[in-house]
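Shown here: the complex without one of its protein chains, the others still in place.
The chains carry the letters A and B, assigned in the order they are written, with residues numbered from 1 in each.
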Amino acid sequence: MQLKKKNIAGLLSVATCSLLSGQAQSADDWNVDSAILFYSETDRVDAVEPVISGKKDLGDDEILSMKLVFDALTGSSANGAVPSTMVQTFTTPSGGGGGEEGEDEGEGEGGGSYQVAPNTTPLDPTFKDARAAFSMNWDKPVERDRRRNLGFNFSIEHDFTSLGVNGLWQYDSNQKNTSWTWGTNIELDSINPIGGAPEPLTTMAAMSKGSDTETRTVLDLLFGVTQVIDRSSLLQLNFSLSQADGYMTDPYKIVSVVDSVSGEPIRYLYENRPDNRYRQSVFAKYKKMFAGKDIFTASYRYMTDDWGVDSNTFDLTYRFRLGASYYLQPHLRYYQQSAADFYRYFLVDGEAVPGEVSADYRLGEMDATTTGIKFGREIDAQHSWSIRLERYLQTGESSPSEAFGQLTQQDLYPDLEATIVQFNYSFVF
Amino acid sequence: MKTAIRWLLIAGLLAASGCSSLGVKPWERDLLAREDMLMNSDALDLAYDEHIYFSKEASSGGQGFAGGGCGCN
Partner (left out) sequence: MKNYLFLLLLVAVPLKAEIYNIGDLDLKAQHGKVVYLDFWASWCKPCRESFPWMNGLVKKYPAKDFTVITVNLDADSEAMHKFLDQIPANFDVYHDPSGQLAEQFQLEGMPTSYLISPTGEVVKRHIGFYTRDIERYEHEIEELL
């Protein structure tokens, strides 16, 4: 399972200036942000993700920052197949050469198969992954009106490795009321699916393996403007492009081929996605302080790509300051996406198999709402803690018009519901 | 849809350049200098969210980066 990718924006958490009203700080101090996140989907994936991130001032606003992330996932994930009125059997990726048959229920990564009860969404129960990621950034002012940030990131999980470098340049004008930024991120990914990447569009039963290792390269370009509007508000607008080339398919996902009359699955084919993807997005973010203490933040992103996916993301938070140091912050996010051109709920036996097809729900038409609340305390500018609780609900078309036969009584895009609990603590080390 | 992006971008740039009259004096940045008024405040939250949504949705990135601040030095 590929869980990766922090693009430039995610990596750069540089504060160009921060209010320090704590105790005198020596030059050897690191400002550390630590956090742990618990993620739990109803009946599906559970994840734990601790993070530690540190920033050190090297003098005259030159900042070095580092971040270490660990991620452990367990549970089960939808494999792309449709539900059936009968029991379904799927094979799990077999380890190494020789094939380890005979293991029922597909516990762990060894070969074997698993069964799915009638009228339930097929979930692969062998979904298990651990990831470690490290990133480092060096941010330095160059002249009074310019900044430069260079960084690299590395992440590894058992079937995926990623290495990236990034650069960001900032130029300030209008007495620093306007900042112009451009950045780039180059990433190289290596995908090593368990049991090798399956030959696309071949049946699951045939277990035709392609190569053991696949690669992918991603190039991101970002251009943005940040404008101070008045003493209490500012606006950021940015535009980004992303070109990915190489292996884009999910090696574990399949598409059901159903009988043209009954709609019952006959066989399963491994999915196949295009070998490149070009994305563009525009993003706007606005921040305003009210009554000298509360903060309103709103953002919008529109994304479109050559896979046919268009999406809109709206995000709102309002921080209520309670007393001198506590705050309460409700959060609302609404996301909507259109399906990829090659997304299918299922394929019909007898019809030609498209060159590119995927039944991965993440490429389907859907919308998602996140509601959350965060409560925290800023003890001083260097010490703070917070708790964040969020609920994510993703819904799609459960009964698409193309359903027929037994498919009309099945939920072809079940809701995905997840709960997120996060604890943050910032301190000086 | 691609043209829509182009127009949004042009509009944004025009707005930004026409906004050279907007802003504050260098000594009026007290509120903007606050940690929670930085564009990338709560950076860890943003990173967590980016990771979760990247794993569950078809979009990723294109989000903001650092901005604002005290404008010192």
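The rule we apply is simple: a contact is a pair of C-beta atoms (placed from the backbone, for glycine too) under 8 Å apart; a residue touches a chain by one contact, two chains touch by 3 or more.
Keep in mind it's a predicted model, so treat the numbers as computed, not measured.
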Key: Hidden partner interface residues of subunit B, rising order   = 25-30, 33-34, 70-73
Remark   = Residues of subunit A touching the missing chain are 17-26, 29, 59-61, 144, 175-176, 428
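By our rule, only the chains that are shown with their structure count from here on.
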Key: Centre-of-Cα separation between subunit B and subunit A, whole angstrom   = 19
Ask   = Quick one: in the complex, what on subunit B touches subunit A?
value = 1-2, 4-5, 8-9, 12-13, 15-16, 19-20, 22-26, 28-40, 43-48, 50-73
Note = subunit B partner, complex, touching residues on subunit A are 3, 5-10, 12-19, 33, 35, 37, 39, 49, 51, 53, 60-61, 71, 141, 144, 168, 172-179, 181, 183, 220, 222, 224-232, 234, 236-240, 242, 279-285, 287, 289, 292, 295, 299, 301-304, 307, 309-311, 313, 319, 335, 337, 340, 362-363, 368, 374, 378, 381, 388, 392, 394, 416, 418, 420, 422, 424
